[in-house]
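Inspection log for the structure reproduced underneath, given as structure tokens.
What you see is the complex with one protein chain gone and the rest in place.
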Amino acid sequence: MTNSAPSLDSASPRLRTRPRHGDTPSNTSEHLLEVRDLRVTFPQPGGAVTAVRGVNYHVDKGEFLGIVGESGSGKSVSSLAVMGLLPSSAQISGDILFEGRSLLGRSDRELSKLRGEGISIIFQDPLSALTPVYTIGTQIAEALQLHDRNLSKLAANARAVELLKVVGIPNPERRAQAFPHEFSGGMRQRAMIAIAIANNPRLIIADEPTTALDVTIQAQILEVLQKAKDLTGAAVVLITHDLGVVAGNADRIAVMYAGRIVETGTVDEVFHAPSMPYTIGLLRSMPNLATAGHTRLVPLEGRPPMLSNLAPGCPFAPRCPIAIDACRTTEPPLTPISGKPLNASACLRVDEIASGKLNRTGIYPVPEPVALEERAEIVPESVLGVEGLVRHFPLTKGSVFKHTIGTVRAVDGISFDIRSGQTLGLVGESGCGKSTTIMEILELAKPQSGQIMVNGRDVAAMSTKERRALRRDIQVVFQDPMASLDPRLPVQDIVAEPLTVHGVPARERLQKVRDVLDLVGLDPSMASRYPHEFSGGQRQRIGIARALVTDPKIVVLDEPVSALDVSIQAGVINLLEDLQEKLGLSYLFVAHDLAVVRQIADNVAVMYLGRIVESGPAEDIFNDPQHPYTRALLSAVPVPDPSVERTRRRIILEGDLPSPTEDITGCNFRTRCPLYQLMDAAAQEQCRTADPERRIVKGSSVACHHAEHIGLMS
Amino acid sequence: MSMLEEMPIADTSAGEPATVTGRKPVSRFRLVVSRLRGTPRFWVGLVGLVAVILWAAFGLIPNAWNATDLDVYNMGSSPTGLHWFGTSDIGEDIYAQTIVGLRKSLVIGLLVGPLAAIIAGVVGAVAGYLGGWWDRIIIWFIDLLLVLPSLFLFILLSPIFKSLSWVALIFLLAGFGWMIMARVIRAQTMSLRDRDFIKAARFMGVDTWTIIRRHVLPNVSSLLIIDATLGVGGAILSETTLSFFGFGIQAPDVSLGTLLAAGQGAAATRPWLFIFPAAILVFTVLSASLVGDALRDAVDPTSGVNRD
Partner (left out) sequence: MIGFIVKRFINYAILSAIATLSAYVLASLILNPAGRYLGRNPRPSDETINAILNGLGVNPNTPVVARLWTWLVNLVTHGSLGDTIHNTSVISEMAARAGTSLRLLILGTIIAAIFGVVLGVWGAVRQYKASDQVISYASFTILAMPSFVIGILLMIMATGLNNILGMQLISFTGEYTAGLDGGWWTLFLDRAAHLLLPTISLALMGAAGYSRYQRSAMLDVLSADYIRTARSKGRTRGSALVRHGVRVALIPMSTYFAYSFATVLAGAAVTELVFSWHGMGEMLVQAITESDINAFTGAILFNAILVLIAGTLSDVVYAALDPRVRV
């Protein structure tokens, strides 16, 4: 459509006032995008499912709209409808107006002219979203040439390199020649953003753009997205399940539940004065770095309804603590809140909430802590000790004659100690070695180097029989509650499986299964059902019940809540806390979500490239981190509070996690260390040559030469 | 595909049983059955297969002739009211012969398919779960068997099997019919091995054989059922080809293959000698493979949705 390829220099003012060709838009609506009463229905063998049930929203030029919702809320479906990318079987009604012109009912060919040029989209999983057989540069150039037939291949490639530079990919000339599988997740997402902004669209839809990424990479991507928005002047619709992600960036927010928008408003209003009970509950159930650890989480009971089988009335009514009879018969429309023109809420009792007649904090009861007499007595002793644990994998190359070319230092000498009744949170980004660590521990085998002590006994020195007996004491709960339960076995067999190993008679097994199911809050009469009959949260409770059935002392929790929806997480975290109190359990809690760790851990160990860089009491580490990596990690975590988000300064780490094969002399964090940049030559020399030993600084044990100067970073 | 995850139907779980309001959750089995019911291909195949089996069992009852009867007054007759499929040069009733041949071919197919699937399941699960050297050796052996057409091996081995009864042929066909499926099962097992429920069982101390028996085999069973169904057709094809060239079923036993061999010479001039047995053969194999293919579509969670 445009003959010249406009440059993306931020100084170029013509970007925003670029003349548009084609038919003149009939400017009946002043909004850039307006969605009116959108409904999307998918015909299914078991009856049609209406995934989007009457959604209205609009986006203005240059605006940043956040759409928040849990899985199944219809947030992605509604955005795919805007792009015209839904399957042809989907039945769409309502209207979608872009620049005043309706998009529904247009042919694929007409829409394809608009896609990429007027509206572009960034998808969640950047690995599967890029064609594996074409280079990154080709895929960006393709986007350019599709909308500018006169653009030569050479010019398109040059522009592609330029775009890669804009989104912050180092060595763009060389990297443009690379294939998607040679890029890291964060780099792929940058390339996706480059494709999205290639034709200077007026609207960018970002569909969960950071969900698959680590928190430090997420911070980078959000920054690139903001930069892309500033450069192109495009409006952005950011779709996410994470309230924290939109808190800092968005102008307005729409909260979706069961296929509808249930609350919308300016970001401050929605976060500080939410008026829909669902939003209130969601905000209260989220572990929040700023508040976690002191108060109990407030769970949002129940689960979202099945859209295929929707009862009349407000879909949130079954979970709503303040639902009245009217809620169960009429579904409230999205009505504006008096006095706040931008805000609207779909709740019959919105006036009572908005006026303060109903106290927001009082809507959801705070669960009681475990009564003192129910608490287990704890003898303080070490139940799990790890000393200098090492796990290296040889890296081989060559397809004909294999030879070792390097070593992957997955776990490179880590030590920690867990006492009975305590929780150690092991945190770090993916690839830091935390999963390898727990796998090594759970194998109960002799490690390559170092020592694993369970109940004070070295596992390396055990016989097979002793080792099997020891497995009673150490059990595991996995991340994905669906994958960790065999779909072909009834729940009672799943939960009883650890007992069969130890030769417990059948009758005793059954009794024990009923006991633990009761303990985790499941009805023992459901023991004969199969896993698929349970919800995600319930399945995770089954996984916990299986871990508890042998009366273990230690439970290894591998990301136990990260696969669950936000509103379900709180209930499982509370359960884990209660069980610990009642049974005197010790937890090794592995997670990447720092807020969750903050909520449950007594002690924290932060891992980076196979090492523990900082460890100590959770309180100290979260309040006053001494290692630059910990500090950067904490600062990257988005906080679901717009005023906090706007005022704080983020420390953005540069680049990706280095490959664990790389041999970095001295301190292995120095390649990305913000503190290193600030130090003088002599101090930098020390970082380059000497591997820092862990030492105590202000209560925590830190592996940094210059921890005393950490203050320079803020 | 994130959009499908967005759609709650992909989640086959139900509401909180504490507050059960709606329908019972759809189990995987019921989902497969309901998908099958909606597949015309499945009905065509199933009806065809049942009809063929019933015909093989009871088809001789209304017929006036037995397979061994010779009608010396009607030699080389074309299809008539007396001889529905015509007769051969020496007056054998082709209808009766076709049914007898079909019986043998069906028995062989129905036994070989499941037998080969069982071998494939065990070998594939062991290779995939144990990994390492076990896996390498098994895969290498499978590749070796796959390098050369098994037809040639059958022909080479036929002098041995000719001296044994036709039952030996079942084991021969099953013994060389499992390799490709074993590779599929192995790949499936390898992905299962990394699933958390298998890891969980290992960390509980459950021993290897119990894991394969309790967790791996039930979870690949749908693949095995499909393989067994598709194997029926494959086995019938192998059997007829061998018998056609004289390496399979030997006289006095009759199978569709031997019938076709007998009718081959006259195929152009007296087509009924060839066409009728051939049509029955194709119909049988086609029915079995339609059922197998419909099963595969129904089991595969991503199939059947119009995805564009």
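Worth pointing out:
We call the chains A and B, going by the order they appear; numbering starts again at 1 in every chain.
What we mean here is this: a contact is a pair of C-beta atoms (placed from the backbone, for glycine too) under 8 Å apart; a residue touches a chain by one contact, two chains touch by 3 or more.
Here the structure is a predicted model, which is why all the values come from computation and not from measurement.
The residue touching the chain not shown here, chosen from A:E117, A:D578 or A:D593, is A:E117. The chain not shown here is touched by just one of A:A129, A:A176, A:C327 or A:I452, and that residue is A:A129. From the options B:I90, B:L144 or B:L164, the residue with contact to the unseen chain in the full assembly is B:L144. Counting over the whole complex, chain B has residues 1-2, 41, 140, 143-144, 146-153, 155-160, 180, 233, 237, 240-241, 244-245, 260, 264, 267-268, 271, 274-275, 278, 281-286, 289-290, 293, 302-303, 305-308 touching the chain that is not drawn.
With the whole complex as reference, residues 83, 85, 108-109, 112-117, 120-121, 123, 125, 128-134, 142-143, 146-147, 179, 181, 192, 195, 198-199, 397-400 of chain A touch the missing chain.
Definition applied: only the chains that are shown with their structure count from here on.
Chain A and chain B have Cα centroids lying 46 Å from one another.
Across the complex, chain A meets chain B through its residues 42, 44-46, 49, 51, 71-77, 80, 86-89, 123-125, 207-208, 302-309, 311, 318, 442-443, 467-468, 471, 475-476, 478-480, 483-489, 494, 497-498, 500-502, 523, 526, 529-530, 532-536, 538, 546.
Partner chain A is touched in their complex by these residues of chain B: 2-3, 5-9, 11-19, 21-23, 25-28, 34-35, 38, 195-197, 199-201, 203-206, 214-215, 218-219, 221, 304-308.
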